[in-house]
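Here is the structure we will look at, set down as structure tokens.
With one protein chain withheld, the remaining protein chains of the complex are depicted in position.
In order of appearance the chains are A and B, and numbering begins at 1 in each one.
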Amino acid sequence: MLSALLVMAGIAVVLGAMLGFASVRFKVKGDPLVDKIDAILPQTQCGQCGFPGCRPYAQAIAKGEAEINQCPPGGEEGIRKLADLLGKEFKPLSVEHGVEKPKQIAFIDEALCIGCTLCTQACPVDAIVGAAKQMHTIVAPLCTGCELCVSPCPVDCIAMVPVPETVETWKWKYPVVQIKVAGHA
Amino acid sequence: MLATLFKFRGGIKPDAHKDESTRTPIAAAPLPARLVVPLRQNAGSAPLALVGPGQKVLKGERIGAPEGNFSAAVHAPTSGTVLAVEPRMLPHPSALSAPCVVIESDGEERWIERTPVDYAAESPDALRDRLRDAGIVGLGGATFPSHIKLQPGAAGRIGTLVINGAECEPWITCDDMLMRERAAGIVRGIGILRHIVSAERVLVGIEDNKPQAIAALRAAAAQAHGIEVVPVPTRYPAGGEKQLIRVLTGIEIPYGRLGTEFGVQCFNVGTAYATHRAIELGEPLVSRIVTLAGNVARPGNWEVPIGTPIDALLELAAPQAGTDRYIMGGPMMGFTLPRTDLPVTKAANCILAASPALFPPQGPEMPCIRCGACTHACPAELQPHELYWFARAKNFGKAQEYHIFDCIECGCCAYVCPSNIRLVDYYRFAKTSMRALEREKAAADAARERFEFRNVRSEREAKEKAERLAAKTAAARQAMAGGGQPAGTTPSVPAAPTTTAEAAAPLPQLDEAKRALIAAAIERARAQKEAVQPKNIDNLAPEKRAEIREIEARRAQVRELAKTPPEEPV
Partner (left out) sequence: MNGSPHLHLPVSVRLVMFKVLAALVPGIAVYVWFFGAAILVQIALASAAALAAEAALLRLRGKPVALFLTDGSALVTAWLIALTFPPIAPWWLTVTATLFAIVVAKHLYGGLGQNPFNPAMVAFCVSIVAFPALMTQWPAVGFTDFSAQMAVVFKSQSAQDAVTMATPLDALRTQLHVPEARATVAGILGSHASFGNIGGKGWEWIALAYLAGGLWLLQQRIITWHVPAAFLVTLALIAGGFSLGEPDRFAGPVFHIVTGGAMLGAFFILTDPVSGATTPRGKLIFAAGAALLTWIIRSFGAYPDGMAFAVLLMNLCVPLIDMNTQPPVFGRKAQQREKPHD
């Protein structure tokens, strides 16, 4: 009896020591919390969360001043990751901040552009090129789809277009497990 | 003589089914009335279209120019007229579309001027360029541009060339028949490849279930020096590039590294043959051998012009009742074709008519019982059940840790799994998702950087402006204090971004009538500008013109997407 207890205790001590060692040994040096949150946010910089960009929102979350469900471009998955990171409950996207939609990018109908440069000023990531009184255009790979340039345009020549899927960007579907088949019966 | 063969671990031995389609010689497939040639038929970047609708093309004329070095040209498979350059559905599991050149054949098969060259007199660089411009890509199915593989690596020379005639997948016999019938051409092609990299050794690996091919190639290689034809044990996937290199040389090339780094490179026999045609006959790659097999009345091999619709081919083979789908490629790695009116591409080595009798549907998927059968079968020496576990749980980090990208998607694991798990589908899902995530992350990082840069810049601008303002006030005050004129030293304030603010401001205050006027003006401008043709393009090189055309096409497409009036420029 006693020896069994001793053995148990011994094993527990050894395992505990191993765990402790492992946690010290494999500890990852962490980024500050704000960076970790910012890394999860999609960097669309659209301001729908109520903050002027992703980083300010990340700072607000880190300070506990904002909820984790305010970023529509990040969507459910983003909220889930934030919840994981911060050890919080998942909650659905708050509707007042917007809805999740597939990624789009802006397109300027160059025939109409009057070169007012308003869109360049609105663009948070400098994805629009052009000069005063000259035609403007979107540098598509840089556009985050934030839609901030759409409303300032006085001639309404900016439209959001969905990003089409190509053979290169196409994703294989998650395999569906058919369970309905009840054996050979 | 070669001393020893090496072994690769894992592998399976499915029924070969090679006899059915090797009873008749390779026949030329009839020329279809219309061909659809996808521009992108190579791994790497898609070529740019060189032709436009209405243009006449000759057989072998370039219709797509390689875009950058990691690309290969595309050619008209016959003479005729270009009907359109537009997105068409590709033979790809995604069933997505990509730009294709549609050619109406004139039935004359008129070639461009062919310029055969003597390869011995050419420099390796010139030959590589020729291969790129002749559209030579790996014909085993991977369509990796061949000239890239022939580049000497940082580690130096390619001492050993491995020529892949293993053709390990069941049912496929296009390489087998090619070796039987055109061994001389293959050996000449091998000679060119060897010349380019100045390899000392050439090993041709052929599975030992193809005695005729081995004999034919041995006979043809007898004249050439230093080409050894080596029968390798029949075991799928002995024809996997890495597996064959391992069997013949003992070298293992890990994922993400090139054979060149290890002094060895591998080419398919079909590629060697195409190389011979491209260099010594001046004929670019415009056709390939395709095996038609499975549930068909007349299985066989056909030489098919690239771009031929698959249903036209199927007529030749006469699919039988019970066929429920068609597979492009073999039964181990091929995919179910979304439709059959899709074109034959350089990757299409086989079209299989599948029936439930030949390829019985799998039983229902059960949980993994960790039986280890998959581990035994995996030629990449992975732990497929662990990968499955992580992929299924979308634990991509772990999947990567367990080397999911080393998986060659050979399908051995799923073949042996008693639980009927579609393992490879899970890996494909995980791999493509991970690549998408990586792209997203790169984009997000770039956006973050640009956003931060922009913030810094606007801060700086604001500060500069404030300073200027302060300087100005100070100067004014000074002037006032001095009782004289304003100081001439005040810097002018351009404040570029703010000047146009007034353009937007007045708009809301306009009344209805004016707004209508503006709208009408906008409409006019739109109509006018869209009618305008691009100017000064007559003297441009065809490549440039093609580029312009492509951009215009893209614009038109995007405009359509944006649902603005669909007035396409020509």
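Operating definition for what follows: contacts are C-beta pairs under 8 Å (C-beta built on N, C-alpha and C of every residue); 3 or more make two chains touch, one makes a residue touch a chain.
Given the structure is predicted, the values throughout are model-derived calculations rather than measurements.
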Per the whole complex, from B:Pro25, B:Gly226 or B:Pro418 the residue touching the absent chain is B:Pro418
Only one of B:Cys371, B:Leu437 or B:Ile548 touches the unshown chain, namely B:Cys371
In the whole complex, of B:Phe70, B:Trp111 or B:Tyr402, the residue touching the missing chain would be B:Tyr402
Among B:Pro14, B:Pro30, B:Gly52 or B:Gly159, contact with the omitted chain is made only by B:Pro14
Across the whole complex, the chain not displayed is touched by subunit B residues 8-9, 12, 14, 93, 170, 242, 246, 252-255, 257, 327, 329, 331-336, 354, 359-360, 362-364, 366-373, 375-376, 379-383, 385-386, 402-403, 406, 409, 411, 414-420, 422, 424-425, 428
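Throughout what follows, only the chains that are shown with their structure count from here on.
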In the complex, subunit B touches subunit A at residues 40, 90, 92-94, 96, 98, 363-365, 422, 425-426, 428-429, 431-433, 436, 439-440, 443-448, 450-455, 496-497, 499-501, 503-504, 507, 522, 525-526, 528-530, 555, 558-559, 561-564
Residue set of subunit A touching subunit B in the complex reads 38, 41-45, 53-55, 107, 109-112, 114, 116-118, 120-121, 124-127, 132, 141-142, 144, 152, 154-155, 159-162, 164-167, 169-175, 177-179, 181, 183
